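A single protein chain has been omitted; all remaining protein chains appear in their positions.
And then subunit A:
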Amino acid sequence: MTKPSVPVGIICSQSGPYQAMGRELLKSALMAVDEINNANDFDFSFTPHVRDPRGVVSEYHAACDDLIRNVGVEHIVGCYTSASRKQVLPIVERTDRLLWHPARYEGFECSDNVIYVGASPNHNVLPLVRYALDNITRHFFCVGSNYVWTWETNRVTRELVTAAQGSILAERLLELGESTVDHIVDEIVRRRPPAVFNTLVGSSSYEFIRAFHAATTAAGLNIPMLSCSLCEPELKVVGPASAGCITSSAYFESIRLPENRAFVSRWKARYGDASSPSVDGQSTYVAVYLLARALQRAGTSNIAEVRRAAAGLRYHSPQGPVWIDGSNNHCVLTPRLAVSNTDGQFDIFWEADAPVKPDPYLTQLDVAVSTVRETARDDASPNAPHLRIVK
């Protein structure tokens, strides 16, 4: 007997400025869809309807409208940037659909029609800056892309650093896609800051990391670089210059969990040995699974029922146990810190000892206290993220 089919919209840009990440999202979504369709665990199959807005913000609105109006989807997976999510938000709210948003973002949003599967700011920026303040320096040179992710990341960083009597030595911004980085690298070499916080994205980041590595090596400098966004496919693009970057993320390919080992081997079997899953790709995979499991639990695709069913539904994903916090539709997940190596992988050196409740509005952030006390109070995840060596 054929299973009933549930149409799912997938919106990922496969061309345009962040096409590389868009393709990662799509590869992961389709892999999850195929696995779900071939599994006996679900009473339905997914029919994916893929739309490519080509990185043009206004096209996200049209793509979403088409999926809802013409295809009749109730669930959409995708949108990489906050700008694209904001385009889709009014339509999914007006038509009462659910957007399963996989990417990490800067927080300060909480729509009932979005399930935020990626990391919240308390999962990525906070642990990284706390670690750097405790172990590296209190003085940072910030370089980032001129958009909301950098603005908000720098704002939080400044609050934490200022409370620790440190300073932001500089805040240099480049337009998205800008690849002229030499003037910033020259300034870094001249001023020799104790650490550089890189919130550049895409090609700007790749150019910067290469130029930074070349210039600091030539000058005999060893300046640590911090990042909240670098991932394995990007390490491959940048090459050996990307080694040594201290990175915060909920997912690394090197996570030593059986679920992840199995996921990575399925990934490589499908996309080739040289290919690596990325944090946002893995998150897209998780989003499709969370949707499938919520649909299965709800027994209907009705939005309110699915949202209710998704809340608290624990899934042992490649990144470890994750679930949706029903009070804010964001994901409970495990923050990790790692340093990139010359093999294009990350060596994980810290992870929270339990999944951490999402805090999209940073209501629990007290800049003057340690991360331990900052962790949101939640019976489901009582443990604070103490430092723990996982090597």
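Definition applied: a contact is a pair of C-beta atoms (placed from the backbone, for glycine too) under 8 Å apart; a residue touches a chain by one contact, two chains touch by 3 or more; residues count from 1.
The criterion applied here is as follows: contacts and distances are computed from a predicted model.
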There's a gap in the complex where one chain should be. From "3-hydroxy-3-methylglutaryl CoA synthase", "Carbon-monoxide dehydrogenase large subunit", "Molybdenum transport system permease" or "ANTAR domain-containing protein", what does UniProt name that chain?
"ANTAR domain-containing protein"
Return the single residue from A:Asp34, A:Asp66 or A:Asp112 that touches the missing chain.
A:Asp112
Of A:Leu25, A:Leu89 or A:Ala294, the residue touching the omitted chain is A:Leu89
With the missing chain put back, one of A:Phe44, A:Trp151, A:Tyr271 or A:Tyr361 would touch it. Which one?
A:Tyr361
Subunit A, residues in touch with the chain not shown (by the definition above)
89, 93, 108-112, 327-328, 360-365
